[in-house]
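Missing here: one protein chain of the complex. Every other protein chain is in place.
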Amino acid sequence: MLAWAPLVPALPLAAYVLHLIFGRRAGERTALFGIVALALSTLLSLAILVQVAHGAAIDRSVPWLRIGGLQVRMGFAVGPLEAVMLAMVSFISCFIEVYSMGYMHGDRRYNRFFSNVTLFVAAMLTAVIANNLLLFFAAWEVMGLCSYLLIGHWFEDPANCRAATKAFMVTRIGDVGLLLGIWWAFSLTHTFSFAALPGALGAMHLPAATLDAIALLIFLGAVGKSAQVPLQIWLPDAMAGPTPISALIHAATMVAAGVFLVARTYGIFLLAPAALHWVGIVGGISAFIPATIACVQTDIKKVLAYSTISQLGYMMLAMGVGAFEAGIFHLLTHAFFKALLFLAAGSVIHAAGTQNMHEMGGLWRKLRTTGATFVVGTLALAAIPPFSGFWSKDAILRAAWASPDRALYWLGTIAAGLTAYYMTRAVVLTFFGRPRDAHVQEHAHESPAVMLVPLVVLSVPAALLGWVVDRPLRQLLTPHAPAAAAAGVYGFLPLLLSLAGVAVGLALYLGPLARREALLRSPLVRPVYGLCKRLWFFDDLGAVVMYAVGLGPSYVIGAFDRYVVDGVVNGIGWLAMAFGRLWRKLSTGNVQAYMLTMVVALAIGLVALQAMGG
Amino acid sequence: MIAAQGIPLVAFLAVAAVLFCIGLFAALRRANAIMVLMGIELMLNAVNINLVAFSRYSAPADAARGQAFALFVLAVAAAEAAVGLALVIIVSRRRNTIEVDKIDTLRG
Amino acid sequence: MNFGAVWPEIVVSGVGTLLVALDPFVSAARQRWFGYVCLAGLLLAGLLTLGEPVGGGSVLGGMVTLDGFSMLFRLIFLAAAALVVLLSLDFILQRGKDLGEFLSLLCFATTGAMVMAISRDVVSLYVGLELLSISSYVLAAFLRDESGSHEAGLKYLLNGALASAILLFGLSLTYGLTGQTSIPALTHGLASALHTGYAPVVWLAVGMVLAALAFKIAAAPFHLWAPDAYEGAPTPVTGYLMVVAETAGFVALLRIVDTGMGPLAAHWGPWLAGLAIFTMTVGNVTALWQRNIKRMLAYSSIAQVGYVLVGLAVATPGGVSAAIFYLVAYLFTTLGAFAVIAALSVRDPGDAITDYAGLGRRSPALAVVLTVCLASYVGIPATAGFMGKLALIGAAVHGGMAWLAVGIAVNSAISIGYYWTVARTMWVDPAPADGGAVAVSPAGATSVALTLVGVVFLGILPQAFFWLSHWAGAGILR
Partner (left out) sequence: MNGPMVAFACLAGLTLYSAWRVATAPQVTHAALFLAATFAGVAGLFFLLQADFLAAVQLLLYAGAVMTVVIFAIMLSEMREVESDARGWRSLLLSPRLGIVPLVGGVGLAAILLSAYHRAAPSWPLSPLPAAPDSTRFIAHALFHAYALPFEVASVLLLAAMIGAIILTRTEGGAKG
C-alpha cells in the first residue's frame, strides 16, 4: 500500500486536469471531480496511516538529473510525520470542498475556484510526500501560486487583487531565503534529500555559523509561508479570499507547511542550536503579538486570521524548544478546529451578509447548528479541557517550561489567556446579546445541509482528537522520548489563565456597553488598545521596508498608498518604477544619443580597467 | 622606394587612434545620416591602419594575418556602406529627411 | 582545401541563393513552397551537422573547430531559424511581400551565425558576425513601407556599425599584441603580453571587445538600440533577432572573452558580473513602463541577457554550461511568445498590450501558450525558465558570487509585475466587441506547438539538455 502513496497527490492532480478539460461543460457538477478524487485520496491515506502506525515506512527515488559528477534524485518518502499530514490534509480538504459546493453556489467562476483548490491540494500533498527539497520547493511554489489566485478570486474588487499580490510578494521574500538555503546546503553536500542532508552536513564539521545560516535561511521560507513575525502582514489581508480558502489554505494546510518544513528538516536545526533557539523566539513573539491584535479586531475573519498566526507561533515555539512532536500535535488539532471555526464563520457570514461582529449579535436563535459548532471550535482553540486544543497546547507549554529559555513559556502562557479572551469576545459579540442590526437579524437564516454536514463532521475531531491521539501520536513520532518533565503549578497556569480569559470576556461583553467604553478611556488601557489597533505598526514597518528595498509593490505601503498617485501602475516598488522611468527617458529615439551613451560607458570602462589593472 | 624605416610603430598607432576618434566625433555630430555612416567608415580606416602597421612591425610569419584581416575589414565596410546607403535612400523617400535626429518615432 | 567540415553552412547559404535565384520564376500563389524548400534545407543542414565528426581539433587552415560547442550552437541556430520560418510564412505573405527574398536573407543570416559557432579564429568569427548583422539590418527594414520598419533598420545599422568598429579596434590590438588571430593563440599571447609592458594596451583591447560584444547581446548600458530595433522590425524578425542575433553575440563572447581572454578572467569577471546585475535590473524596471508588447518583450529580453551573463561572469565550467542551458530555454520561450504574437498579427497589426484583452476567450490555446511562456520568463516551476534560473543560481552560489543569485531572485520578483499585466489582460479583461476567434494557419500552429513542447519538456525533463550544455561548454574555459 505504501508504494501507492504518490497516488494521493496524483488523484487530485488528475481531477485538476478534468476540471480544465470538462469544467466549463459540467456546470456546478464540476465540484464532484475534486470531491471524488479527494475522498479516494483520504481513504488511501488513512490506509497508509494504519500501515505506518504498524511500523512501515518507505523512501523511494529514481535518478533524475546528472550534472557533471552530481546526481540529483527525485522521489517520495512516507514516514509517521508524512502519513499523519497526508491523512489530515486530504480529509480536511475533502470536506472543505463539500462545504464549498454550498458556499460558492452561483459564483460566476465556480469551476475556476474548484480547479484551483484541487490543484492546491495536489501541490500540498506533493510537498508532504516529497523526499527532497527540490520537489518540495516546486510544490511549495505552486501552493503559493494557487493561494495567490484564490485570494484574488473576486478580482473585480481591486482590494482583493492588492491582498493577493501582497501575499505573493511577502511570501516570496521568504522563498528567496529558502532557495538560497537549499542551494547552499546542496553546494556543500551535493544532495537535496531530506533523509541524507542532516547526516551529510553533520559529517562535514562545518563552522557553527554556516550551519546556523543555512538553517535560518530555510527557516526564513517557513516564516514567510507560516506568516510569522515579521512577515505575518500578508495573512490578515489574505482573508479577502472566499472563506473556504481561508479555512483550507490560510488556516489548516498551507500556512502549516512552514511548520512542516521545519519538522521535515529538523535534523539540520538540531545541528544548529542557535538557529533553533531563534525559531523558538520568533514562534513565541508570533504567538503573543497577534493574540493581542486579535483582541481588538471587529471583523470575525480577521480575529481568526490573527489567531491563526498566533497558533502557528505556538507550533514554531514547540519546534524551537525541541518539542517536535508537540508542535506537530498542535498542527494537527489546530488544523481541525481552525478549519471548523473558519467554516462556521463562513456560515455566519453567509447568513448575516457582513463580517463585522458589531453588526451581528443574537444570532444564536437563528443559527443553532452553526453556533454550536463555532462554540466547539472556540473551546478547542481556547484550550479548555477536554477539547482538543488543550492537549496540544499543554504539551507545548510544558516543554517550554522545561526548556532553558523560560521567557518562551511566559509568552505562550499569556497568549493562552488572551486567546481565550478574544474567542469568548467573538462568540458573545456574534451569537449572544441583543441583536444590534435589525436588517442583519431579519436576513439571517441557517445554511444549507451541504455546508452544515462538514461543520458537524469537523467538530467531532475538533472536540475529541486531543485526548484520543495524544499518546499514540507521541509514540508514533518520537517512540523513545522521555516523558515530559513535571511542571508543578506552572503546568496548570495556562489552564487557569484560559479560564480567566473566558471569564473576563464574558464579564466584559455580556455586561453593559458603558462599562467597556469607560475601560477603554482609562489611561492604562488606551495606549495598549491603540497599539493593538494599529497592528503594532507592523504593516507600516513592512511598507517602509518594502519601499526601501524597492522590491514590494507600491500598494503594500498601506496608509501611504492612499497618497500615492493611482497612475503609478499596478504595483511594483516605487523605486523600481522610478529607476525604470529614468532608463525609459534615455531611450529618446535619437540614434546619436544611443551612440553617445555607448561611448561614454566604454570610456568609463576603459578608464576603470586601466586604473584597476595598472 | 620609401619605407617606414626610422618611424616608430607607436606613431602609426597614434595616427590611427586620432583618426578613430575623429571618425567617432563625426558619427556623433553630423546630422546627415550619410555622414554618420561616413564617420564610421573613418573609424574602420583607423582599424586598418592599426592592422597594417602591426603587420609591418611583427615577425614575417605573422605579417600576412594582419593584412588579410584588413582586407576583410575593407570588404565588410563596403557591404555595410551599400546597405546603409540603401536604407538612407528608403528613409529619405518615405520621410523627406535624412537627418538622424528627426528619425525618432520609435522611442520610450 | 577540404570544405567537408562546413557542409551545413554550404547547404544553408546555397538554399538562400537558390531561393533568390528562383524568385522571378515562381508565381505569387506558389510562394508558400519557398517556405517548404527552406525548411527542407535547414533540416538537411541539421542532419549534416549531426553527421559531422566531433573531434575538437582544427580544420580548414585552423579557422574551424568541430567541438561539442560548435555542434550544439549550429543546431540551436538551425532550430531557431526553422521555427522563425514557420511563424513568418503567413505574416510575410499576408503583407504581400516577397517570401523568397525574405527567406534567402534569413538563410544568409543563419549561415553567418553558424560560421560564428564553428570559428576558432577571430577573422572568420568577425566575418560570420557581419554576415549575420548585415542580413539582419535588411530583415529589420524588410517591411520598408512601414515607418517603424525602416527606422528600425537604419538605427540598428548605425549602432551596429559603430559597435563593429569598436570591436575591430579591440581585435586589431589583440592582433598587434600577439601577432595571431586564432583564438587559442590569443589565450597564451595576451597573458604573456600582460607581463611584457603592454598591460595598458591589453586593457584597451579587453575593454573595447567587451563593450562591443555587450552591444551585440544588448546588455545595459549598451542596449538602447535594441528596443527600437525590436519594436520596429517585422514580428518574426524580432523573434529572430532576439534569439539568433543575441545568442550569436553570446557565442562571440564565449569564444573571444571566455576562451581567448580566459587567463584574464579575474579582471573581466567582476565587470561581467556588474554588467549582469545592471542589465537585468534596467531591463526589468524599464519593461514595467511598456505598453507595446514587442517593446516590453524587448526589455524583457534585455533582462534575460542579464541572467545569462551571470553564467559567464562566474567564469566556471558550471557557469558556462548554465548559461548555455539558459540560452536554449530562452530560445523556446521567446520563440513561443513570438509564435503567438505573429499568429495574432497576421491579420491584425496591433501590438499594444491592450489588444490582447480577452484573448483567453477568443483563442484559449494561444493564450495558454503565451501564459506558459510568460511563466517561463518569470521562472515558475515546470517551465524551461525555472530550470535555467535554477542552474544559474546554482552556478552563482557555487562560483562564490551568491549576490548574483540574490540579484536573479529579486529581479524575477520585479519582473512578475509586467508579465502579470499581460496575463491579466488576456484572461481577465473583456474582449473588444469586434474581436472574434483567431484563426491560426497550420504553419503557425506547428510553430506554437513545437515551442510549447520545448518549454515544458525543458522544465520537466531537463536532464538531456543539462548534459548537452555541459558537454558543449566543456572546452570553453581553459
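The chains carry the letters A, B and C, assigned in the order they are written, with residues numbered from 1 in each.
Heads up, the rule we're going with is that contacts are C-beta pairs under 8 Å (C-beta built on N, C-alpha and C of every residue); 3 or more make two chains touch, one makes a residue touch a chain.
Worth saying up front: this structure is predicted, and the values here are computed from it rather than measured.
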Touched by the hidden chain, restricted to displayed chains: A, B, C
Full-complex contact with the absent chain, from C:Val64, C:Ala117, C:Leu186 or C:Leu370: C:Val64
Candidates C:Gly112, C:Gly232 or C:Gly417 - the one touching the absent chain: C:Gly112
Those residues of chain A which, in the complete complex, touch the missing chain: 592, 596, 599-600, 602-603, 606-607, 610
Chain C residues touching the omitted chain (full complex): 1, 3, 6, 9, 13, 16-17, 20, 60-64, 98, 101, 104-105, 108-109, 111-112, 115, 121, 123-124, 126-128, 130-131, 134-135, 137-138, 141-142, 144, 153, 196-201, 203-204
Missing-chain contacts mapped onto chain B: 1-15, 17-26, 28-32, 34-35, 38-39, 41-42, 45, 48-49, 52-53, 55-60, 63-65, 67-68, 70-72, 74-83, 85-90, 92-93, 96-99, 101
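One rule holds for everything that comes next: only the chains that are shown with their structure count from here on.
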Multi-partner residues of chain C (at least 2 other chains): 154-155, 158, 162, 166, 227-228, 289
Residues of chain A whose C-beta touches two or more other chains: 584, 587, 589, 591, 595
Residues on chain C engaged by chain B in the complex (per definition of touch): 123, 126-127, 130, 134, 137-138, 141, 144-145, 147-148, 150-155, 157-158, 161-162, 164-166, 168-169, 171-173, 175-176, 179-181, 227-228, 231-232, 289-290, 295
Chain A to chain B touching residues, read off their complex: 584, 587-592, 595-596, 599
Chain B residues touching chain A - in the complex, by the definition given at the top: 24, 27-29, 36, 100-101, 103-108
